[in-house]
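Encoded as structure tokens, the structure appears first; notes follow it.
Removed: one protein chain of the complex. Kept in place: all other protein chains.
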Amino acid sequence: MKTFEVFKGPFLLAFLFAVLALLLPSLFSNYYVGLAIQIFIMAIFAMSLDVLVGHTGLPSMGHAAYFGVAAYTTGFLYMAGIKNFWVVIALGMGLGGLTAAFFGLLAIRARGPYFMLITLALSQVLWGIAFKWRSLTRGDDGLPGIGRPQIGIGIDLKPDPHFYYFVFVIFLIVLVALFILVRSPFGYTLRGIRESESRMKALGYPVWLYKYLGFIFAGIFAGISGVLWVYYSGFVNPSNFSVDLSVKALLMLILGGSGSLFGPAIGAGMIVLLENLVSGFTERWSLVLGIVYVTVIMLFSEGIFSGIQRGKS
Amino acid sequence: MAFWIIQTLNGLSFSMMLFLVAAGFTLIFGLMKIINIAHGSFYLLSAYIGLTVLRATENFLLATVASSIAVVLVGMAMQRFFLRRFHMKELQQVLLTFGFVLIIADLCLWVWGGNPVALPKPSLLKGSIWIGSVVFPSYRLFVILVGVVVAVGLWIFQEKTKFGAIVRAGVDDEEMLRGAGINIQMVFTGVFGLGALLAGIGGIIGGPFVGVFPGVDISMLLLALVVVIIGGVGSLRGAFIGSLFVGLIDNFGKALFPELSLFTLFAPMAIVLAIRPTGIFGKIEE
Partner (left out) sequence: MKALGLQTLSKNFGGLKAIQGISLEIEEGERRAIIGPNGAGKTTLFHLISGFLFPSSGRISLFGREVTTLQAHQRAALGMARTFQVTNLFQKLTVFDNILLGVQAMKWARFCFYRRVRSFREIIHETERLLKEWNLWEKKDTLLKNLSYGEQRQIEVIMALATKPRLLLLDEPTAGLSPAETASVTSIIKGLSREITTLLIEHDMDVAFEIAEKITVLHFGSILAEGSLEQIKGNPKVTEIYLG
């Protein structure tokens, strides 16, 4: 594989993008900085989902589950006075992974639409639990007033530009981690499974185990985005578990290109910008978004969806 | 003692309403493998339309007919003009239905506002009846009756009619239907419409006691998902048993430990998934 050749064109683009990203807070107002933070966090979420969808071929419909678990963990820890970022992120990733380990046992035996059904149901039940268990989660009201974490090297993350750079760095770390994962033997195996499970079995690969491990990886990475989101937005609520969030992530993959390195991030950018743009224009932004999503899928599905199985590795 | 009788009857009435929604969902999924996220939206839309008709005419029957027609039209249009193109592409179909959830939910919010409403009961059923030593709202008994009647009707349809046989065969093996020269597209549109109809009737029937409000679409979807997973996909019997189970547990859960009611649903669902992933009455996939 011509790893470096493949990067000549996009590499230049990526470099320009990196420069823009570094200069962003000095060029734009806080509003746009906030948008950029959202985009990077959602990009991490979308990338974690793509491990499952684009690389393994598992269309998970309940990815918000791990985001939400990490989000509530962050909230609870903050209310208990624990604001050390490194502790929280470890727990967020750990619990995201643990939830995935549990849900994976229940879901991975199923295929195709059944798998989608089960993953959707599992995450929806978590949503319901967050909604109803008022004494723990304060239900629909959620946990407000979450401040920024402490990263222990004297930098204050309260100003958005500071938090922005912090999130950008984490985004880069996750990007590199996934880059390595995708090009590792493990990553190759996942793609083989996506292309033909039976072939992989015949070759001697324990396919179930790989799917399960991939599922857990995805949950761990999703946890990162959950933690960051809470610190950005300042509160936790059941919407962190919503089907809305799970489906939006899938839309990001479809729009940006599933199975590719930058695709999920591009998709995240598109959806976040679109949502913010539309909600700025009209109160009926939900209606407009729904129409846009339906239109996009109807018009562009063939070209974009071949991306779901794109071997652009 | 009275407490248990009342709660059981409450639970049963909730179950029957839930059965209507879940049966529609399982039919659609069983035959077309479509996860219709907008299924709860049919409930929502039907309840709101019924509300408007009720306020205008005070005629429950008329409201039922009006909302049913509306919901069937919306459902069939959804399938015919949008979902049909993506046959066997489950991911695209799900995303499309999600788009419709947003559209329908926001339209309803726009037209009817965000305050929770309970549909007025038909005057005939406003009272209560004595059952043994217990007083119970007649309306709730009516709901149980409707549920049982629909269940029986669906059973007859499925087991005894030609269309039902086609649907049963299709759930098992779609290739077989095509081979038999049946216009499968019409079958799909018809079944989707039927599913929407059932959810719509659920909305009208449930309107008076569950109420209608933004978000009920997602709540109904959640319950339907749990029912279908426990009872088994594509099986009406599974939807019935699953609804009984979920409705009763949900109701008792709400009455006894309201905050943890979803745990009491989650545990059985997880157990069923662990032991028998296709649900109690589901079909085993090769």
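Per-chain residue numbering starts at 1, and chain names A and B are given in the order in which the chains are listed.
The rule we apply is simple: a residue touches a chain if its C-beta (ideal position, glycine included) is under 8 Å from a C-beta of that chain, and two chains touch if they have at least 3 such contacts.
These numbers were taken from a predicted model, which means no experiment stands behind them.
Among the chains on display, the ones the left-out chain touches in the entire complex are A. Residue A:Y205 is the one among A:F102, A:Y205 or A:F235 that touches the chain not shown. Considering the full assembly, A:I180 is the residue among A:I180, A:L273 or A:L299 that touches the omitted chain. Only one residue from A:D141, A:D156 or A:E195 touches the chain missing from this view: A:E195. Mapped onto chain A, the interface with the missing chain covers residues 1-3, 180-181, 183-189, 191-192, 195-196, 198-207, 217, 309-311, 313.
Keep in mind that, in the parts below, only the chains that are shown with their structure count from here on.
Our note on geometry: chain A versus chain B, Cα centroid distance of 32 Å, whole angstroms. By the touch rule above, chain B contacts chain A in their complex via residues 29, 33-35, 37, 82, 85-86, 89-92, 94-96, 98-103, 105-107, 109-110, 218-219, 221-222, 225-226, 228-229, 233, 258-263, 265-266, 269-270, 273-274, 277-278, 285.
Interface residues of chain A, counted against chain B in their complex, comprise 59, 61, 105-107, 109-114, 116-118, 120-121, 124-125, 127-129, 131-136, 242-243, 247, 250-251, 254, 284, 286-287, 289-291, 293-294, 297-298, 301, 305, 308.
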